[in-house]
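All protein chains but one are shown at their positions in the complex.
Every chain is named by a letter (A, B and C) in the order it is written, and numbering of its residues begins at 1.
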Amino acid sequence: MSGRLEDRRVLVTHAERYIGPPVVELFRREGADVIADQSEYADPSTVQEVVERAGRIDVLVANFAGPPHIMPVTNMLTDATAFEDEDFEAYLQELVWPLLRIVRATLPQMIERRSGKIVGVTSATRLRAIPGLSVYSAARGAQNAFVQVVGNEVAAHNVQFNAIGPAHIANNMYYTSEMLEDEEVREQFVSEIPAGRIGEGEEAAELALATDASDFLAGQVIPISGGWVT
Amino acid sequence: MSGRLEDRRVLVTHAERYIGPPVVELFRREGADVIADQSEYADPSTVQEVVERAGRIDVLVANFAGPPHIMPVTNMLTDATAFEDEDFEAYLQELVWPLLRIVRATLPQMIERRSGKIVGVTSATRLRAIPGLSVYSAARGAQNAFVQVVGNEVAAHNVQFNAIGPAHIANNMYYTSEMLEDEEVREQFVSEIPAGRIGEGEEAAELALATDASDFLAGQVIPISGGWVT
Amino acid sequence: MSGRLEDRRVLVTHAERYIGPPVVELFRREGADVIADQSEYADPSTVQEVVERAGRIDVLVANFAGPPHIMPVTNMLTDATAFEDEDFEAYLQELVWPLLRIVRATLPQMIERRSGKIVGVTSATRLRAIPGLSVYSAARGAQNAFVQVVGNEVAAHNVQFNAIGPAHIANNMYYTSEMLEDEEVREQFVSEIPAGRIGEGEEAAELALATDASDFLAGQVIPISGGWVT
Partner (left out) sequence: MSGRLEDRRVLVTHAERYIGPPVVELFRREGADVIADQSEYADPSTVQEVVERAGRIDVLVANFAGPPHIMPVTNMLTDATAFEDEDFEAYLQELVWPLLRIVRATLPQMIERRSGKIVGVTSATRLRAIPGLSVYSAARGAQNAFVQVVGNEVAAHNVQFNAIGPAHIANNMYYTSEMLEDEEVREQFVSEIPAGRIGEGEEAAELALATDASDFLAGQVIPISGGWVT
């Protein structure tokens, strides 16, 4: 099974974080010309530079992951009053603004060619509440709503904008190998996942590819969570 | 039917906008002691002042509505690239930040008393896409996700935090009487609503009250849309 | 708080089961003329007789609950292959067919008067999977889908058809006092409910009333689950 992405130019953002590494690896194995962008996006002008430098973009994998130190996923008992303005602000800067801006910057060339795919990598946490993750979920909720509406708007231009929403997938931001080495933490997670195991990044990457393969999806956020969200 | 809110102290934010006016009217008729706050919330410190001035708050109706001039609901054909950073920024300032902050400021007294209700007034637009409303929906999506998570966190403290998500309800922000006087616009809306009519603000207010009445709801966003969202 | 249902003729089905008893009690306290029907509905002609005998029906509470011996809610480890045709057949006969038929039989008079409310009492289990309840959930899923579509169809006739979907609410069918007396079973349930307690039947009844109060809901299934479903 190979060559599924031959002749496709793919831009992957935050390529070194979250689902970025397995996406880059799988997409290259499938023949894509992958631009593995590692820019920080705090500066609004970064987006324009990245897109211009990229040239033609057939597929945009809009993968954004915020700084993990802000609100650890294990903090299950966080007091509801505990988040600070800075926590949400950070998620806006790392997750929401970059998505809005890069989609806006990339769409004109796709609409003009009447061809393009955008795969957001967001989260399934909006679909099922996790105590302690209120502002993280608010940021992911903003992303998912944005995918839904813009996915609808651009479908008629033959641009497919959908998202995958990972949960309980090993990655270097929220489900780090350090965290999962703690047997107790790991057991706690596994006990909540119908599949009985943590997912692998490549499984999410495969679905990012699949979403890309389907021309009749628009504005969907597909949870990939081992059955945790149904 | 009256007296349903006797001896309840209710704080209603943006009391002069959106679903605020019918909530204030109905809740007063039902015997509540209503603080109809009309503060602007651009300044982060406003929230603390409003909550301190209010004293005991049994029910918080967190009703926030952004400036209607930014992205009119009738702009159905908006190019996906048309929104500016300022548009989303405005929605964050008017809708999202005030909600996060006022909930955080009000929860401690409710948790301490082990009693309280928070009714968010958000929107059903996240549940069904409307082309042209991408950043508005992103802001409402952030609100809804926040309700969902915090509603779960505080349920064990006997504080019920839920939301109503109006759509196609007449109000002075998004479905103004000026807008609805245009026969063509009105017809277009009505044709999309299974109920065959625009909703009245009081119908949303009634459900805000009802949500409040139910002690076994937590983190729910109830769309009220005449069947438009199902 | 009383008199909210004065002059309303209400038919409650399976009045002695599930959410029937608290609905009958609350609705009577609120002034309704309640017909607490206890018919079995195995015979298709029963529906017609019940509706004819009832005469004018302002509100139909379509509360149906199947025989609890078939698939106990505690059977969490049931093999997926374990259900028999008879199990699903029983749920069809007790839950699905009666709902379809009584709604069909009651709608003509409501549509003719351009006034009426139907409140289905279904379940939140379709919205979140419980292992072991596959055919029960299939039956509830059929009910919820039916509410959604017919609720949309009849909204334009000023008939509001919505449902409440209880989960983790004490009742005499699925969450019996016998079951909940087992401390271990009770603890297991409570640990899964964000509200930290089992709901009371009256809380569901209150929302059935509330749904009834709102004229701008159509085809909605409102989960009432202490935050278990969000």
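Here is the rule we go by: a residue touches a chain if its C-beta (ideal position, glycine included) is under 8 Å from a C-beta of that chain, and two chains touch if they have at least 3 such contacts.
The structure presented is a predicted model; accordingly, all values stated were derived computationally and were not measured.
Considering the intact complex, the chain excluded from display touches A, B, C. In the complete complex, the residue from C:G3, C:G55 or C:P131 that touches the missing chain is C:P131. Of the listed positions C:I57, C:A142, C:A167 or C:L217, the one in contact with the omitted chain in the full complex is C:A142.
Take chain B: the residues that touch the chain left off the picture are 128-129, 131, 194, 227, 230. The omitted chain makes contact with chain C at the following residues, 44, 78, 80-81, 83, 85, 88, 92, 96-97, 100-101, 103-104, 107-108, 111, 125-126, 129-135, 137-146, 148-154, 219. For chain A, the residues touching the absent chain in the complete assembly are 1, 3-4, 148, 151-153, 155-156, 169, 194-196, 199-200, 203-204, 206-207, 210-211, 213-220, 222-227, 230.
Please note the rule applied: only the chains that are shown with their structure count from here on.
Chains that touch both chain A and chain C: B. A straight line joining the Cα centres of chain A and chain C is 39 Å long.
Touching two or more other chains at once are residues 129, 131 of chain A.
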